[in-house]
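Here the complex is missing one protein chain, while the rest keep their positions.
Then we have chain A:
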Amino acid sequence: MSITNLLQNWSDFRQQHPSDERPHQEYKWAMSIDLDLCTGCNACSVACYAENNLPAVGKEKFSHGHSHHWLRIERYWHNEDREYADQGAQFLPMMCQQCEAAPCETVCPVGATNHTADGLNSQVYNRCVGSRYCNANCPYKARYFNWYDYPTTADVWPAPMEQQLNPDVTVRGKGVMEKCTFCVQRLTVAKSNARTEGRSVHDGEVQTACQQACPTGAISFGNLIDPESRVAKQWEKQQVKLNHDKQAKDAVHDGDKLRGYRILENLRTYPSVMYLEQLREGAI
């Protein structure tokens, strides 16, 4: 995609909101996370570090806000009057929500982040100039900036650990923004294999690293266009519609029996990740 092409087809790359005029053709990757099943074990986060060549920055840089966890587990406490203050934590895995109308996309001065045909919010490291506007405009704070040239200056992968880096993912250099990609390297492989066989990607054929690592199967991932996919069925059952900023079920009296919700939906970001509310008390 040249810059000429970008300017000529501006509307293709700056999608304002999901519309019926420009529907997704074959794939719309989406996720649903059942918080009732999430134990906060952090396996998803670790898997993400391994899959996507994320540098473990260490305690000091972490405290400066230079962390690189594309997927983080957020902790919430609801009850103040507990015997032990730390008891009853609720966990929420938070990653890039792959918004349909992503606030990060509209503020990038160089078009380094834009929408793909599959409904992903892409980040192109080569084009990124490091303005960090996207991070400032992201309501989920799911974007991470490379403050250091981690592979060379900060010794995050001491030898022979550089051997474990994933060759399908770039090792990012200093000064670029990065974020969860829904493991686009796996999606590309699955799509290519499917295409050779003249079919669409089957449900369950491709897993994200976090989904694969989750011991309780809290994360499901798939194609929202395919009505038979697990994700599409979950979204359907929870009556969460991708292109709505207010879900019809929330207006109905019994609607709150359905657990599905999307975070900060009212900001009209149209996120692609649906969470299923936690019902049971946390064991921890």
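Side notes on the structure shown:
Assume contacts are C-beta pairs under 8 Å (C-beta built on N, C-alpha and C of every residue); 3 or more make two chains touch, one makes a residue touch a chain; residues count from 1.
Operating definition for what follows: contacts and distances are computed from a predicted model.
One chain of this complex is left out of the view, and of "Electron transfer flavoprotein subunit alpha", "Molybdopterin oxidoreductase subunit, predicted chaperone protein HtpG", "Succinate dehydrogenase" or "D-methionine transport system permease protein", the protein name its UniProt record gives is "Molybdopterin oxidoreductase subunit, predicted chaperone protein HtpG". Touch with the chain that is not drawn comes from one residue among A:S192, A:T216 or A:N243, which is A:S192. The hidden chain makes contact, of the residues A:S32, A:N114 or A:S220, with A:N114.
Annotation for chain A: contacts to the undisplayed chain at residues 1-5, 7-8, 114, 116-117, 120, 122, 124-127, 167-171, 181, 184-185, 188, 192, 195-196.
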